[in-house]
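First the structure, then my questions, so here it is.
Excluded from the complex is one protein chain; the other protein chains are retained at their positions.
Chain naming follows the written order as A, B and C, and within any one chain the residues start at number 1.
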């Protein structure tokens, strides 16, 4: 399990057309990795994420994706994910197929993926129109009660990308705080890339802490601040002000494109991205 | 969520004929609670436990049970659970119906119970004779791949009893170390009783630690040493010598009965049990 | 707001928040969403329900935030929680497990049976407005013992027919929900800027059961896209007390201050 640069991790492991899940439920969202995918101009991705918020607004607006599997897409606590909306509503910058679930359905699909079961099961989608627009939502009959239960096909992304607080030099990863479906998405994937705030000698995991052992991790990159504007418990808080500011940036195609050009495509890497943000007076 | 004596907890919440799960996978086995059930002479119980070892050897040998749902029954690292064997082989002290699973099947059944699904699913029991002797093991067809997967009916015990390190005065419970299927068995139950090593002002749970909130716990009893001869991480180690000694005690009906009479039925409560053990030179 | 009297010295959001908070009881286990529900649940906790148990879908159980989260997963929620568990566990063991007393839901549209749309305005394949989607709502609506809906009333939001059913209320009414196998009792209140709608026995159609002092039933009817029934014994909701308003405004002020604090990233 090598510790590499983020540039190399994305170059080596994310291919055009791959199914890619960047997970992290508000906390520990791998923004730097998403931006590196934009920077390396990946195309035709099937993006998977429970809550496609700013990170996928950026990737979809920048034209990386042809398909989105999700359960809630917006700017949490602020409003719309404007780029995702325009992709769905107007096909800009390209059409976006969607595969839409509820949170409970997505969670069950990741759990099934991690357990290498072909499907997940829940008492869900009752009385909703979601099964009518998503043919992947089906049902099984309970062999004991005869009850019908909803099913979702397992999610097994080609690549899952996570951000975590810490890795040790062997590549064991510790996650602490709000967990989302990160562990399940990580274990469901064919390849698992992790960006971390720091690489340490001793992982210092507490008993029953959430650890991804080195032998399930494909590559690690040390990217302090890599979850900004989301947060990394113990390192920095959520930059709520940026989430609010993003609403204006993303609302307009031109302004969005200029932002991506200036900060992402126009910089060499995440260090360059942060330097330019700082130069422009954005706290980063 | 009241904090009560163990005597009251068992008297108030365990009824003849109940399905009762005492869980704890080697660690944190609620021995004191099992012995209190013997002491209060409960009968006709449906005992549920992945690994019916000494605690169920005692309860079954003492005549508490009519049925056992399990996946491995023995004296771990030592050999047979002689009392369970004699109940199954010879119907002594009374016949014992068995419902037999694999560990993976039992775990899936507890998970389903905790999630209030009617059944659990696994790729399991392949090529084994267990489905032939346990009609509860059935199958469903995957609605995507057509593959058949094994199913187990959810386990929802009338009462689950756990032992844990610690509760706070509100009744929140912290478990640390080897977890077995304790949390799932606890959340699957209609009533959840917990014995703990100590009751403290501040639970001191680490981030992402395993906590059962007070509002899912029916009653708590403070019983230091209540997991002996199993162990409570941070409090005392496993008494491997007693597990080895038990082999001789349990091998013989008469010797077993004398042990139960002297230490369990002949004592008032767990304090009396420990006092008698100490008086007889057993480390407790 | 189409108030027919002079507007009171509190906002519609404040009145709705206070009304929602009053419906929560001490010890109640509440599955909370971001925004008004979160404000209401925390207001209840600060006032009459100190033992309320707040669960956010991000995995925080028994959380006691000092400031309101902007997102469902702000750090504050984890730091003050009794337990922080994986998200799949929240949905499987805690929500589907039948442990939630009250689930709060918002939406873009509601119909007379309390069904909700938070997915799309216009056709699904040709959306006029693509909304964020259902998120946790379908299973909150199915499994919480009861659901409170919070939504400002207008002919655009209280519609005769939803463009999309994101989460089920009483479906087509008259017992249809029960037949669907949904374990919870369904939506028991819609809290609006006019008052509170409750389902009628039998038909399960929502009717105006209570109004705020400063609005009329007629105005509420006018702000509804279906012919809204008004309960014969229409209750009047007491205005926010000074205690309620002070606690709510202090909470919002603390929140505002916390959210505008600049973030310093590690070097």
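Please note the rule applied: contacts are C-beta pairs under 8 Å (C-beta built on N, C-alpha and C of every residue); 3 or more make two chains touch, one makes a residue touch a chain.
What you are looking at is a predicted structure, and each value in this text was computed from that prediction instead of being measured.
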| item | value |
| --- | --- |
| Missing chain: touched chains present in the view | A, B |
| Full-complex contact with the absent chain, from B:18, B:36, B:158 or B:197 | B:197 |
| Among A:172, A:195 or A:267, the residue in touch with the chain that has been omitted | A:172 |
| Which residue of B:67, B:103 or B:138 touches the chain not shown here | B:103 |
| Contact residue for the chain not shown (choose from B:119, B:215, B:231 or B:256) | B:231 |
| On subunit A, residues whose C-beta touches the chain left out of the figure | 111, 114-117, 172, 184, 187, 203, 205, 207-211, 213, 215-216 |
| Absent chain, residues of subunit B that touch it | 25-27, 50-51, 70-74, 76-78, 80-81, 84-85, 88-89, 100, 102-104, 107-108, 110-111, 122-130, 133, 147-148, 177-181, 183-184, 197, 210, 224-225, 228-229, 231, 233, 235-243, 274, 283-284 |
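In this section, only the chains that are shown with their structure count from here on.
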| item | value |
| --- | --- |
| Chains contacting each of subunit A and subunit C, listed by label | B |
| Subunit A-subunit B separation of Cα centroids, rounded to whole Å | 40 |
| Junction residues of subunit B - those touching two or more other chains | 116-117, 207-210 |
| Shared-contact residues (touching 2 or more other chains) in subunit C | 78, 84-85, 92, 96, 183 |
